[in-house]
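Note that one protein chain is taken out, while the other chains of the complex remain in position.
Our next item is chain A:
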């Protein structure tokens, strides 16, 4: 694996074997994250973003779920490359929290109401670094200070219910960063917060990343956040990556009709004033994961749909140059069509 790579996911497949049938929540997703980089994963609800992140942590609930194929090569802190799919539970536990940490969407419920904030941060530190409770609490106070909580020592003895949502999310970040992970997975970390707090948390994550130099896998619905935070973007649809490119290319030169649709459905202040441009929602709904359409799963909602090409075979992910990957058989034609229009 390339020296600067931190994580390389190849052809990951996660299936849920339910009573109604097999849900292919993630079906052949590949991407990589470099050291110090932020990769954003976007997509509609149910596209398999959370399942992908849980698969990296090997926390897919089993039953009904199982990783049925693929590789996830990860470079640990010690420099060794391991395939996360093949690790046993014990070595996974050493990786979780220590090499890869995760913050969740709901700050209200991701802290245990029965323990103090200090206890919960200290738990993680004691677990991985073999420190005494006292040292761990000391370090916890430092972490709280780092994430910008005033009077960190006093806050250690607070219970979660004594804190606001924004503060709890800061505590979650402090907890996640307490063992110096090289990869932080953030699954919609700001969705539950109001806009100003959201901006503060994003700012904080950005600053901490600069300071610590970790990589972030950022999962979100919010394209505004993506533009602000990400270096590269993976767009997912119905369990597959449909486009992967760096952030400017995604926003300026997106090549997959789904990505274009997503971008058009975001309100934009700069355009709205001049062109009085209407929002264009993508027609139709996300397909039922039990009965995905044949061929490209997006074809029933695609305005560039062509009978016989789009609905026969699942398109390959093609490199269109410069690491810009697209999963669409007609991307080149669409591209020239758009150029003619413009």
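In this section, a contact is a pair of C-beta atoms (placed from the backbone, for glycine too) under 8 Å apart; a residue touches a chain by one contact, two chains touch by 3 or more; residues count from 1.
Assume contacts and distances are computed from a predicted model.
The hidden chain: which UniProt name fits, "Isoquinoline 1-oxidoreductase, alpha subunit", "Secreted protein", "Oligopeptide transport system permease protein OppC" or "Acetyl-CoA synthase subunit gamma"?
"Oligopeptide transport system permease protein OppC"
Among A:38, A:52 or A:110, exactly one should touch the missing chain; which is it?
If we include the chain that is not displayed, A:110 is the one touching it.
Any idea which of A:44, A:71, A:145 or A:228 touches the chain not displayed?
Here the residue in touch with the unshown chain is A:145.
Touching the left-out chain: which of A:38, A:98, A:182 or A:259?
A:98
Which one touches the absent chain: A:9, A:55, A:85 or A:175?
A:175
Which residues does chain A use to touch the chain missing from this display?
Within chain A, the residues touching the omitted chain are 57, 59, 63, 93-98, 101-102, 104-106, 109-116, 118-119, 123-124, 127-128, 134, 137-138, 141-142, 145-146, 152-154, 156-157, 159, 161, 172, 175-176, 180, 211-212.
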